[in-house]
Structure formats: structure tokens, C-alpha cells
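The complex appears here minus one protein chain, its other protein chains still in place.
Chain IDs A and B follow the sequence of writing; residue 1 opens each chain.
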Amino acid sequence: MTGSKKKTILQAVGVQRLVIIGVLVILFTFFCLVSASFRKYTTLITMASYMYYTMLMAIGVTFPLITGGVDLSIGTGLVCYSIVGSYLMRQMGLPIGVAMAVTVGMGILFGFFNGVIVAKLDLPPFITTLCTMMIVRGLGSILTNGMTGVWPMAGQEGSWVRDLLRYKIGDVTYPVGMVIILFLVLVMSVVLNHTRVGRYIIAIGSNKEALKLSGVNVARWHIMAYVISGFFAGLAAIAYACTFTSITPGTGAGLELDAIGGAIIGGTAMTGGSGSIVGTFLGVCLISLLKTGLPNIGLQANWQQIITGGILIVAVTIDMARRRK
Amino acid sequence: MKEALRKFKNLRFVRVIGFNRVILIAIIFLMYGLFTLLTPLLRNGSTFVNYNRVMSALNYAYFIGFMGLGVTFVIATGGIDFSIGPVMFCSALISGYCLTKFNLPLWLCIFISVGVGAVFGSIGGYFVAFRRLPSFITSLALMQVAKGVGSIFTKTQSVTWPSNDPATSWYRDLVKSSNLPVGFVILAVFAILCSIILYRTTAGRYMLCIGSNREAVRLSGVDTRRWEMLAYVLSGTLAGIAAIFYVGAYTTVQPGLGDTFNNEAIAACVMGGTSMAGGSASILGTVIGAIIVALMQEGILAMGFTISYQYVLTGLIVLCAVTADIMSRKRRN
Partner (left out) sequence: MGEIILTMEGIDKTFPGVHALDKVSMDVRRGEVHALMGENGAGKSTLMKVLTGIYQKDAGTIVFEGREVRFASPREAQSAGIVIVHQELNMMGHLTVAQNIFIGREPRHGLLIDDASMNEEAAKLFAQLGIEIDPRETMSQLTVGKQQMCEIAKAISHEAKVIVFDEPSAALTDTEIDQLFRIIRDLRDRQYGIVYISHRMDEIKRITDRVTVMRDGQTVGTLVTAECTKDDIIHMMVGRVIFEEPKTQSRVPADAPVVLRVEHLNAGRMVRDVSFTLRKGEILGFSGLMGAGRTETARALFGADAKDSGDIYIDGEKVNIHSPKDAVRAGIGYLSEDRKRYGVVLKKNICENSTLACLQNYVKHGSLIDGEAERKVTQRMVDALKTKTPGVDQLVMNLSGGNQQKVVVAKWLISNSKILIFDEPTRGIDVGAKQEIYELMNRLVQEGKSIIMISSEMPEILRMSDRIIVMCEGKKTAEFDVSTATQEKIMNAATREIAV
């Protein structure tokens, strides 16, 4: 048995991921065949824009999920952070660089807040991050006096941030943000699989007590998982701001569910211990495809929430069934 | 001092309703006093002491209270239900649409509202109890579904329940009739019913025991899935009832909202002494908790702050309550 084990492509990519890729191809072909509006290039751009912030959140939330926890605060969080960022630019006249730094910084701060409560006080992650979700929801409007956040539009000062995601040459927009996303997927894959942070985060999800007995400062790395999640929520806030330009305070609830759903479809177990960033990437691709594709074949926009809920239940059911085997 | 505290704890009425509940009632009065004191300071010329404010706070307490009663059962089994707010709105939207657009009789619409809640509760309960999905993720998914269903049914329009025609607006008397808080009486009746279910029936006994140790209950030959599901059905049903009290107070419902209310209902529960770990629950505590949440909201608005402060405070309160619960359980072990 222990002889030369040659990994086939199947083993290397993983059966589940191949299934997702297969489903992606089939769905994409299906939407293209059925819907004329889906075939348009702009649909692809819309899908990419939706993908940016969802993907960033999903990459981040994969880490708390692997520890066996969850982060529900990222959805309302990103709205809060981007509103504060906009406030700094509009009301205080600070340069966009500072605004971006503060936006991401707030994400890290609240990630740290979540992490400390979960790791040090032993509160259940879902209830902790739910509370943070409420807190940031209110905080965004309190800090900015309830003003709508506005980020630079195309052509305005500071619009280079938009160009990072969607570069326009002439009339054609290029989704260059995908390059950044792919780069981050690569980096975070390495972080998860080849650094101490990742290793210990997997170990926490696998057997926290054993890790503690190995003399590792568990709380520190446990907190890191939530800090990473918060950091990516901050990045997602910028991507979100670039996509929608104006942001209403108090919204954002539910965005996190697409990210969590994507991670779970991608093979991150709800009970912790296993997961992959590439899987999360594929999972979010699938969700994005469904969310842009289904309206194009006749489901109205208000079906979006039902799609989110449905995908989530299906994903978790599959996850449970897989582990019961 | 210590001696006095011990004596106080041993008083009959304190023992009956529980020391923590006495503290909570004291907090209500403290809050009332605080708001009375601060409101004129923060907003010149306005006062907090005012019959309308009390009624308005009670209006808010009713529907939070009904939702809280429901979710108390779920938390008692060791689960959580994040879907009740949107489910309440979905119930109100669908039944209101039936009332205004299809002209169905009011009693039937009330029945529909409760029914919609029960259906959502059953779906959630099925997935949690029979398919063993984590309750928080299931109810989050259902929350989205409820929001979606509500807006699809009403074609993304808000629904305003009738308020003038006596034939179709007697539901408002359930909340307030000739300026008397009828709703409070009904809430109290329901709280007593829920207490009986939770503490005096086999169903409640099983739910509490499931919350403490599911496997031991199952190995005693009890069909745990059935009783666990029942908790979610009760939660959904009570959200459907809460819907009637919501429209009774505010008449208009918008699609796609309602998720802030679950948080407040859950806050009412954990403040009232229901443990997030499952196994112990207090119906009376939930009702008092709902009143505190409502009073807090009224106070915040009266003092001239925005509703955002309510969100932040609710979050902090739940954090503190759960932390306190975990600390006290750690100390006891």
C-alpha cells in the first residue's frame, strides 16, 4: 500500500472540485443557450463585479469556518467600513489612500474583536459575530450621522481604485480585478497550507485540545482566523464601494451568506478542520453564476434571496451527508 | 449587606419569580427613571413621562415578546432561530395582501398569517431535527427565503393593513382598545400558555432535556426529532402571531426587512435568563426582556438618538448576557 503513490489528476484536483467545475461548465453553457441577455459581454462584467466582493469575503470567512466557527459580521461589516471610508474622503477631505487604509483597518479591528471574544471568552462564534453584525450595522450610521457613503465615480479623483477592478479602454471594460482575485487566492492558499497561521487554524478546527497540549498559543492563532476574515471584509468593502459607488447605511445583511455558502460548496466543512481556498473560489464562482444567470432566464431579482437561502441549505445538507459517510 | 441580600433572595416572591427576574424588573424602573431624567436635558422642552410613550413602548414589546416566546423554545433545545423577524414580516405581507387585494375575511387572514409562520417553522424544524443541519445556518438560509417569498408574493410592494373600516380593522383592538393595552393581556395569556407547555407538559420536558443532553434523551426511548421540530414550529407559529401585533400597531409592512427584530427577540431571551447552551429557559424572563428592549428603543428615540444606537446596544447586551451565562456555568463546574 505504501508503495509509489502517483497522484492522478483526479486526486490532485479532488473529485468534489471536478464536480463543481463540471457543474460550472454545464450551467454556463445552459444559460448561454437559453438566454440571449446572458450571452452579452456586460453580463460577464456584472458577474465579475458581484464576484469581487463576494469572493473576498469568502476567502476571509474560510478561515473561521476551518476553525469550526463562522463570521456573520462581514456582510453588514463591509457596508459599515466603506461608509466610514467615504466619510473620511467626503467630509474630512482625506486622500483615498487613507480612506482605504481605515476601511481595511476597521475590518481588522472588528475581526480582532470577534477573535478575542471567541478565543478568550469561549462564546459561540455564531452568536458573537451576530452581535458584531448588529454593532457594525448601527455603528456605520452613527459614525457618519446616517449619511449615504459615496466613493469616487469614474473620472473623479481617486477613481484609480475602480480601475484596479474594471479597466476601461474606449467603450470596453476589462475585468482586471480577476487578476487580483486570482493572486489573492494563490497567496491565501499558500498561507493556509504552508504557513504556521494556516497550519494552526486547521489544527484548531481538527482538535483544539491537542493543539493546546502541543504547547501552541491557541488563542493567538484562533484570533488570527477572525482577523484574516475581518481583513478580507475590509478589502471586500473597497471592492463593494467601487462597484456600487453609493452605499446606504444599515444594509449589507445577507451578503455574508453568499460568501459562507460559497465556502461550504467549495468543500469547507461546517465542523471545521478542512477546507481549501481554491474550493472556496470555485464555490463562489458557482454562486455568482447562479445569481447572474437565473435572473436572465426569467427569475425576477427578488428571487435572489431565495436562491441564496436555497443554495445554503443544499450546500450544508451535502456537507453533512459527505461527513456521515 | 450580604445578610440583607440573602434575606431578600429568600423572600417568597423573589424565590417564585427568580432573583434575576427581580433584577430585570428593577432595571426597567431604573431605565424609566434614567430616560425621564435625561430626555429633558438632551432635548429641550420634551419629556419622557407621557402616556403615549408607554403605549408606544408596549406596542413594540408585544411583537418582540411573541417572537421571543417562540425562540425561547428553540433556545431551550440548544438551537437558535434567526429567521423569526423576516418570517414575521413574510406572514404579515402575505396575509395583508390576501386581506387587501383578495378581500378575504379578516379572521381567515389572521389564520393565514399564523399558518405561514407555522410552515416556515416546520421547514426549519425539519432540516434541523431530521436532517441534522446546524440551526443557525438553517435559520439564516430561511431568513433569506422568507424575505424573498414576502417580496415575490406582494410583487415588491409594501402592504398597508386597513385601519378605518370596523369590519376589517378589528384586529387593531387586539393591540389597543379604547386606549387600554389589550395586547398586554393577550401577551400575558400566551406567556402563561407557553410556561405551561414548557414546564408542565411532556413536550416541554423533552425540549429542555434535549437541550441539556440530546443523546441521553434519545437513548431513553424518546423520539427527540419530533420534539425538537416542535420547538421550531412553535417559534414560527408565534412569529406568525407576532405579525398580527406588528400590523396592529404599525399597519404598514415592507418586504425584504425584519432581520433586526430577530436580534431583539433573541436579546429579550438571553437577557431573561434563557441559556444559549440549552436546557434552561425562562418564559417570564423573556417577557420582561422584551419590555426592556422596547423601553430601550423608546428611550433612545425620545432622547433624540437614531435607531442605530439600538442596534449597537442590542449587540452589546446579547454579548454581555451570553458572556455572563458562560462565566457562571464555568464557575459552577
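Basically, a contact is a pair of C-beta atoms (placed from the backbone, for glycine too) under 8 Å apart; a residue touches a chain by one contact, two chains touch by 3 or more.
Everything numeric in this text was worked out from a predicted model, so none of it was measured.
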item	value
Chains still shown that are in contact with the chain withheld from the display	A, B
Touch with the omitted chain, as defined above, among A:Thr29, A:Gln91, A:Thr148 or A:Ser214	A:Ser214
Residue of B:Met55, B:Leu187 or B:Val217 in touch with the missing chain, whole complex considered	B:Val217
Listed residues A:Leu72, A:Ile117, A:Ala203 or A:Leu257, member touching the removed chain	A:Ala203
Interface residues of chain B (partner: the chain not displayed)	196, 200-203, 205-206, 208-209, 212-213, 215-223, 279-280
Absent-chain interface as seen on chain A, which is shown	2, 190, 194-196, 199-200, 202-203, 205-207, 209-216, 273-274
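Rule of thumb we're sticking to: only the chains that are shown with their structure count from here on.
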item	value
Distance between the centres, which are taken as Cα means, of chain B and chain A, whole angstrom	31
Interfacial residue positions of chain B with respect to chain A in the complex	80, 82, 127, 131-134, 136-138, 140-145, 147-149, 151-152, 156, 255-256, 259-260, 263, 276, 306-316, 318-319, 322-323, 326, 330
Residue ranges of chain A in contact with chain B within the complex	70, 72, 117, 121-124, 126-128, 130-135, 137-142, 146, 249-250, 253-254, 257, 260, 270, 300, 302-310, 312-313, 316-317, 320
